[in-house]
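Yeah, one chain of the complex is gone here, protein chain that is, but the others are all in their spots.
Chain nomenclature is as follows: A, B and C, assigned in order of appearance, with residue numbering initiated at 1 for each chain independently.
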């Protein structure tokens, strides 16, 4: 109950329309959902999905070896690594993002360092680009990828890898034929946990992307805080939620049988 | 490496001082840390720790029975419950917070509902109070409490509860002597995962608390975005992190032996 | 006849449904005070469920259950005068050996002064006094088993329930613990109800054994009754190895009958009066009651058939010979090796198998 009331309210608001000075007028209408199809927003959808997708992909590629090493280390080392992996989480999100601004800006830590080492002549302009946003998102959400992967891989008995080796599988074959399929639930969970907040993130794109690139999260924030069009903002997030949920559920349904082991 | 650079930068910034128009001047100084002791901020610290503490406590009390039921349900029901528990996570944080505003405000969903049912005559003024902030925080962070608790409780073999019952323990004794001590790692993890972001939260206190109540998270946000005193903001979050880390580590050190089972 | 006062546990028409199968199906049993009673059956036969019903960890769907004359229906497990040794011990991992053992006494509300000597005594009995401050993870499998036993025994229950307590131990340790457990039971005099799928263990330890299958009790008796006069082919095969032969009782003549089966010479079987009727049945004989010889003369044995050895297996203390009595009827003979100079037979060899008529048994279905 407690869980669902806010969702229902959100659904209700998304069916209302914007009052003259912001606020909500309770006209039951689907206009907000129709507006979502406006080609004006297509570019934003596409950019957002792309950037969130790339973030997820980078997190997966970086996180998998990390999670694997963690899962196969001795219990003492495992705890240490888990602890280290959680460290970014311990600092305020806002502060972390500012730290990246310090590192990336024209006269920032990175450029100063590389130039004093003589590796580059000109500062690399990376702040206020999509690359900076990507970096910030990957840094912020990597732990959310590593943890479920770690849990999934830790459950794969090492003897399965040994059995595959014993049955003539080389390193890559062991990975693709045994580890990868068996860690699928962890991969899906990790991807969901990274993709969703990446798509909805607004502080990171705002600060590191420099407002140049409007994304879904910043759009929702914009609608709520600036334009104060709450109904449209709600419709936007409701649709997003339904899409993501149905994608994930359909995936797990399909995997259902195979996962029951 | 990648993980630690932002932390080091943050530490560096916290040792600098504020430039005239914001920005950072690299004077190595501990002034920022000394300023932290200013009685001006004591009230904020206290309020923040209290509110985050109460949030954590409420989450624990609500989350434990939920996690217990989940952990002891059949696998099919477990998956369903896990899925339901994650639903709040699927919507944008900002949107969720606005939904609560709609519910709680004077002419909001709650008051309209209760008044039309004749349960109250006067609307309850709850928005822009600490109660509203508490509600928003609990709603937002409950899943972070439930999940580690679920993992911990699921690992406790049901036969241990049966053994305790067989050895004359009643319901409460089974809980306090067996389930509670064995789920301690999950309790600590859950409390950390709720306490830290509650302490650092700034959107929820800002929107639901109505700016009346300055908290640590809003203070940090204020320093960064409004006053643009980055060094002081960094010092604030760095101190916070170190305190939290050392508390948690010392707890786990003490538990170290007992957890190795 | 034993008086009612001797009954420790009485189960009457107990029924327990798990999903849509009957885990326990109309089960009635009487277990006597002070006896070592085993429930023996294959996995899924309902033996563990029966134990859990007695402990109160499962609730029956029908029937009644009394312990020491008191009906147990509405008592939760923590109010029943029984204690259980769980299959995987279920030791509290966060408590020391001492705290594990004293748990039940503390829950009963005993004072520290009363608890200390009791715990010390039982830890001495299971030889774990020196390890009282360790936690279970620091103990070997056998030691954990002893802690589980001590934790239950220290409460001096009317009945001790044991759910495959030796299943996790390896062979050597298992045999050692069998002896120890039996010794402890004799010393404390508590009724033991012991669940196992291991027939040798049940025979060697028990005063009486109930054989279960499919939620029902198939037969109850002393080890010797079960072994010598199994009531069904299920019991004959499950309790020890049996050689079987389907056929029919052809003619009755005084104390012996003739049993006929396709492709086998007529077999002389005992004929205990009216209890056996002419008709189809199964002939049963234990492998160790057969003799093998190269001598063509019956030498006083009523049954003497030529067979060809198919396999010979050496196990140190005995030889096992397999041969086909008829096509698709493989029998085994077990010959103890009581001397270094034991005579051996070899695969392929033609020999005679012979046995006394009274060693066989006919089961009619």
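As a convention for this text, a contact is a pair of C-beta atoms (placed from the backbone, for glycine too) under 8 Å apart; a residue touches a chain by one contact, two chains touch by 3 or more.
None of the values given here were measured: they were computed from a predicted structure.
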Which displayed chains the hidden chain touches across the whole complex: A, C
Identified contact with the non-displayed chain, of A:61, A:80 or A:163: A:163
Candidates C:15, C:75 or C:204 - the one touching the absent chain: C:204
Candidate in contact with the missing chain, chosen from C:60, C:136, C:240 or C:281: C:240
Positions on subunit C contacted by the hidden chain, ascending: 42-43, 170-172, 197-200, 203-204, 223-224, 227-228, 238-240, 286-289, 291, 313-318, 320, 334, 336-341, 356, 358-359
For subunit A, residues in touch with the removed chain: 157, 159-160, 162-170, 173, 177-178, 181-182, 258, 260-261
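Just so we're on the same page, only the chains that are shown with their structure count from here on.
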Chain contact graph, described as a line, ring, star, complete graph or other shape: line
Chain separated most widely from subunit A, comparing mean CA positions: C
Rounded Å distance between subunit A and subunit C, as computed from the means of their C-alpha atoms: 59
Separation of mean Cα positions, subunit B and subunit A [Å, integer]: 21
Residues of subunit A touching at least two other chains: none
In subunit C, residues with contacts to at least two other chains: none
